[in-house]
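Only one protein chain is missing; all other protein chains are in place.
This part shows chain A:
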Amino acid sequence: MIRSKSFASRLSDAIIWIILLIMTALCFFPLLNMVSISFSGSTAAQANQVGLWPVDFNLESYSMLFKDSQFWHAFLVSIERVILGTGLNMILSVLLAYPLSKSKSQFSARNIYMNIMIFAMLFSGGMIPLFLVVKGLGLMNTIWALVLPGAVPIFNVILLMNFFKSIPDSLEEAAMMDGASKPTILFKIYLPISLPALATISLFAIVGHWNDYFSGLLYMNSAANYPLATYIQQLNVDMSKITDPSQLKALASVSDKTLNAAKIVVSIVPVLMIYPFLQKYFTSGLVIGSVKG
């Protein structure tokens, strides 16, 4: 691109940089502040003296966190949920996306299935009928209540289907000539070349399961079974907010600010660990899926 280096152009460059840096700082500083609070002394934290760097640096809150068995239990519930939920999501997504990626002439009922799925994505019975179904199946207070209702991530299926569609038919035909069966084609040819798309939708599934706090609130009667996100959400409900007696129980022990900050920081760590690796996939994967869809 041809750019004159006139004064006006330099000035607009400077303004662009300043605005972008402010936007970036706005995204970053609140997180950094939370991290700093978790490493600060509790008096400084209570008095709101912590800015971007810890005040009275210490690891007290992390050593307290280490001994907090309820936190780690919630952490384990979330790990369990992510493994079961993502596993199920991925298996079902692949199984649904592959037949749907075929044309109507190859799979005559394709459009019927597609319409059923789109209808299920756009219309729902609502929160209460779903709650009653989960309750009626006896899933309340089990990990399955967190995993099964969202077993089919329809949006992800559509992303994956579009990716499969972009794989040339000739590849499949060649494999069939060589005597490969349908499952062999799916697992040996489609899945390996679809790694970017699979990485994208598995990231969505992992993050979605890790971050969801509401189903924990909805389907778990006892706070002991809460997944981590629900546990963290309950920390936010501080004393000043309570009018609801059902929340009192969960708040019996109001912990101090640095400990809560440490809990929040630790709960973000898993997301921080996987996200940069998958970032390069989801930008391309998401765009391919959504623009062609």
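The criterion applied here is as follows: contacts are C-beta pairs under 8 Å (C-beta built on N, C-alpha and C of every residue); 3 or more make two chains touch, one makes a residue touch a chain; residues count from 1.
One rule holds in what follows: contacts and distances are computed from a predicted model.
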In UniProt, the chain not displayed here, chosen among "NADH-quinone oxidoreductase subunit B family protein", "Chemotaxis protein CheA", "Sugar ABC transporter permease" or "Transcriptional regulator", goes by "Sugar ABC transporter permease"
Identified contact with the non-displayed chain, of A:Ala44, A:Val82, A:Leu96 or A:Leu159: A:Leu96
Chain A residues that touch the omitted chain in the full complex: 1-3, 8-9, 12-13, 16-17, 19-20, 23-24, 26-28, 30-31, 33-34, 37, 48, 51, 91-92, 95-96, 98-99, 102, 106-110, 113, 116-118, 120-134, 137, 148-152, 157-158, 182, 207, 210-214, 218, 229-230, 232-233, 235-236, 238, 240-241, 243-244, 246, 260, 264, 267-268, 271-272, 275-276, 279, 283, 286-287, 290-291, 293
